[in-house]
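Let me begin by presenting the structure, written as structure tokens, before commenting on it.
Here the complex is missing one protein chain, while the rest keep their positions.
Note that the chains take the letters A, B, C, D and E in the order they are written out, and that residue 1 is the start of every chain.
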Amino acid sequence: MQLALSTWPEVERYLQRSTAIIIPIGSTEQHGPNGLIGTDSICPTTIAAGIAEKEDVLIAPTISYGMSQHHMGFAGSVTLRPSTLIQLIIDIVGSLEKHGFTHLYFLNGHGGNIAPVTSAFSEIYADFTNDGKQAPRCRLANWWRDAAIAKLAKALYGDAEGHHATVSEVALSYYAHPEAVKQAAMNPAVAATGEFYDAADFRRKFPDGRIGSSPQLATVADGERFYQLAVETLREDFLTFIKS
Amino acid sequence: MQLALSTWPEVERYLQRSTAIIIPIGSTEQHGPNGLIGTDSICPTTIAAGIAEKEDVLIAPTISYGMSQHHMGFAGSVTLRPSTLIQLIIDIVGSLEKHGFTHLYFLNGHGGNIAPVTSAFSEIYADFTNDGKQAPRCRLANWWRDAAIAKLAKALYGDAEGHHATVSEVALSYYAHPEAVKQAAMNPAVAATGEFYDAADFRRKFPDGRIGSSPQLATVADGERFYQLAVETLREDFLTFIKS
Amino acid sequence: MQLALSTWPEVERYLQRSTAIIIPIGSTEQHGPNGLIGTDSICPTTIAAGIAEKEDVLIAPTISYGMSQHHMGFAGSVTLRPSTLIQLIIDIVGSLEKHGFTHLYFLNGHGGNIAPVTSAFSEIYADFTNDGKQAPRCRLANWWRDAAIAKLAKALYGDAEGHHATVSEVALSYYAHPEAVKQAAMNPAVAATGEFYDAADFRRKFPDGRIGSSPQLATVADGERFYQLAVETLREDFLTFIKS
Amino acid sequence: MQLALSTWPEVERYLQRSTAIIIPIGSTEQHGPNGLIGTDSICPTTIAAGIAEKEDVLIAPTISYGMSQHHMGFAGSVTLRPSTLIQLIIDIVGSLEKHGFTHLYFLNGHGGNIAPVTSAFSEIYADFTNDGKQAPRCRLANWWRDAAIAKLAKALYGDAEGHHATVSEVALSYYAHPEAVKQAAMNPAVAATGEFYDAADFRRKFPDGRIGSSPQLATVADGERFYQLAVETLREDFLTFIKS
Amino acid sequence: MQLALSTWPEVERYLQRSTAIIIPIGSTEQHGPNGLIGTDSICPTTIAAGIAEKEDVLIAPTISYGMSQHHMGFAGSVTLRPSTLIQLIIDIVGSLEKHGFTHLYFLNGHGGNIAPVTSAFSEIYADFTNDGKQAPRCRLANWWRDAAIAKLAKALYGDAEGHHATVSEVALSYYAHPEAVKQAAMNPAVAATGEFYDAADFRRKFPDGRIGSSPQLATVADGERFYQLAVETLREDFLTFIKS
Partner (left out) sequence: MQLALSTWPEVERYLQRSTAIIIPIGSTEQHGPNGLIGTDSICPTTIAAGIAEKEDVLIAPTISYGMSQHHMGFAGSVTLRPSTLIQLIIDIVGSLEKHGFTHLYFLNGHGGNIAPVTSAFSEIYADFTNDGKQAPRCRLANWWRDAAIAKLAKALYGDAEGHHATVSEVALSYYAHPEAVKQAAMNPAVAATGEFYDAADFRRKFPDGRIGSSPQLATVADGERFYQLAVETLREDFLTFIKS
């Protein structure tokens, strides 16, 4: 059940059955020579839709812009400052809480969101505690960090899975958008890996945007495998969460 | 050309051809008994996609959450505080400017966004001026206020077009999402109209969420007419803008 | 009854009779070759004083600084960032509400204030709603947009009324401050008109600060006509407001 | 020379002669049974006008709202949060600096403004230093703390001058606005004195708003003496400042 | 009783006996050729520990970073923006209030903190008042401004005590950290004095960081005298405060 495609009386009835909601959150940032700039938003959006096919759960519109400052050296990347993202999360959580939602499951596609969104949860909890009110429960679920997902990626690609513009995320985005599959030469085949600090440093060390990955391996077929596994495993995580 | 479905080298090449971008912006808020909560986001998203079919123009991911405080009396509505929305716009504009975009066309579906987004533009211009730099040009285009659109709505529905959950926007959203067409009894047929101030006042005066409208008149076929007209008229507005 | 010239026991007694207040708000910005930098503050201040002569209504001190970023290319203009003006309005409204004021009528002299002040009202309503409290009613009345005022300006000056440094506002400021009437050659007689974006663009297109106007037509006598009409028409608007 | 009554070409010419400006700043807060709510704004506004009669100096519009949280227990008092006042000062200083003003003399009428305005100056200096630019020089001159003023008050009223709603400030405001002279019984004749912390504590300890003063002693004639002395002594202070 | 060296059950028991707490606050900034960068933190930390030897009072961890923008021309100085320091104080006060602390005694070692901390208190009081709650009582005690301390410094050093990097504070820091006593040639023996505005102006006028002082006179023995006097006199001030 998509919030964007529902009416308010439908949401009112949903709230009689459940006070949980899934909010996909991603980013708009470079994903290497053949990865889509929307990869991190497309993946959780797609997984959430899959969960909603199996469960009676409401899916909020995707937060498509995230914290991507380290990708700003590549055309088309957009970043929110962490402090802006924190305020955005605070407002969305506050609004949903007003209607009676108690369990907010943020299905995340982007590592750079973890610190600001976690900070936002703390700020929200602090504010509710401060006002003597019970905060809604918030959970940030990072789909690609799920053990089963990581295992499948390892089995399929070994170290070529990489750390940014990974094969698995590119494959999943291709499954969701087969019309957008891209071809691009990459050299070296497996990108370099390592630490970085700011956007200039990132661009210097990873000139085509990949970290440690070979996303030319990504296929729609593999994407479907990640999709089905992610729907299954994150659905279980969600069901566990709403019982907490 | 959708930014979310492009790679960064594709954006780099686009920037050789054009430094303009369209950013759809909407809201997540009640639209009466049969209107979709995503109406205000769906409409500009759909129109932007239509423009992109005719012009070589880049479309950014839709900003799906807007300033909707007056709708908070209805389940499922989400609002950003104006100050949050201002920061969000500042960050998106700032990011795009870094890559060389000079003309940012915000295609808006929601009246409540006008004041904060206009404020954000002023804050951006002030900051750039203050730093001795040239600001990117920003335009907020409100599709439903276009003269041709308003004329068509008037011709089709007269006063029953209304002011919120209007027939035209519901029709356009139905055209975009025929799978989500809803039926709902409405009484009175044409909703009351008038001024309001806060969310409680809104709910009191407009108990089913409509202001002055009869969205039960909305059809997919009418939606298509609005779609085609809006693509045409806003495309022209965009082309004029990028020449400024 | 001027708040600045009252004692607190007098205000306490006033609150027994009425919980409405008028707050003039303007700007400090260039108004062309012969217009006063304080024009936008002087006009609503003067009109408010005129209303107070006819009604038992409290007038707060004028907010003399507004959002004027686009005028920063001209010496003496001062601008608040929109986010600052929003906080300023929030604090003033919050303070007045504490004393029991329920109807806050902002009598505005400057178009650039509309977006931030409207944003502030939304933020205030959102905050009160969020705290489960009833917000005070706020209204932003833009004197120059009143239909009767616009009609008189049209009748007197036709298109030479213009859009910034208009004949009507300069005339009204001259009526209020006949000691400050200025003479200045203007070329062309009627200034150019058009859209602009930032301060540099404004200065480039409108090198003497006027947009579409011929403020050399302004006279004290005309100013008195605008004054009397504005007092009458805005007084009615105010009386309607306090009944809402 | 009043900024509000000048045109931008006049300011441009002034800047050829001088880059100094006086900005009166006050508050809107209770001043006891017979003191005006605008006292703290009226006093520096009046003194500044007096200085401008003797010196070729530009006077900006008065900042009429200040930091008055401790007076919020009395009807009609308005307070800005310190953080709002800081932002307001930052914006005004930043705007004036853009036009070339180098010496900003804030002529202050209210003790509660000292901490936030001083904080604002530090924030401004820090920001300019951080950007590698030279900050404009800012000075906060508190008229009532001038040694000559304090001496005259002591000579005229001894301890009955008091600490809030002082005889001298009420007298000066009466001189400026003889039409607003008020009569009020006060008991005890000299108000209690002591420390306080928040608004409730203030109201409890000083139930009529006065601290240690007998403002029933205030006369227009005394006000004129304070006026003339303040114009003289603050003019000198200003002249010293602009040489720094 | 040091908060950092206590357990939460010990604090819970303390709150049965007392709801007062001392929070030392200083800075990290240059203190001339032989003064320690931590001088302003070391002094109140040391005095607080001395008070705690004589009274059953809880001492919070020292706030070691303060508002020091004017010292930024000297290596090793760190400054918080006033607005950051205000938020820091708000959070610390808010946290302590939640546990039942009612009297918060900030023992201050740095003049630059006075404006922002005073502003923070006002903001806290305003917020509590606004929420209809009683604020905790906050006091900022500036140890070096105590009359007895100033008198001793005058007796020992006359005018060579100075205004920054004073002999008394350097002496007290040496008493606390005899292992860190430094020797440095200073020329002139007594530093220049005068007003300053920003960091560059400070460095220009006071090239070695001192204002009006001869800190080469500082000795551990003198430091002990200041220590014992400060413990006595501030202990009394604290005891008076907690009775308010």
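Note that a residue touches a chain if its C-beta (ideal position, glycine included) is under 8 Å from a C-beta of that chain, and two chains touch if they have at least 3 such contacts.
Every value quoted in this text rests on a predicted model; they were computed, and no experiment measured them.
Residue E:63 is the one among E:22, E:48 or E:63 that touches the chain not shown. The chain omitted from view is touched by exactly one of E:150, E:184 or E:221, namely E:184. Here one chain is not drawn; of B:9, B:35 or B:94, the residue touching it is B:94. Only one residue in the set E:11, E:49, E:220 or E:242 touches the chain that does not appear here, and it is E:11. If you put the missing chain back, the residues of subunit A touching it would be 67, 69-70, 72, 79, 81-83, 86, 112, 114-116, 118-123, 125-126, 128-129, 134-135, 137-138, 195, 197-200, 244.
Listed for subunit E, the residues touching the missing chain in the whole complex are 2-12, 15, 28, 30-38, 41-42, 60-65, 72, 74-81, 83-84, 87-88, 90-92, 95-96, 98-100, 177, 179-180, 182, 184, 209.
The rule we apply is simple: only the chains that are shown with their structure count from here on.
Once CA atoms are averaged chain by chain and compared with the all-protein CA average, the nearest chain turns out to be C.
Subunit A and subunit B have CA centres that are 24 Å apart. For the pair subunit A and subunit C, the distance between mean C-alpha positions equals 47 Å. Each of the following residues of subunit D touches two or more other chains: 72, 79, 81, 83, 98.
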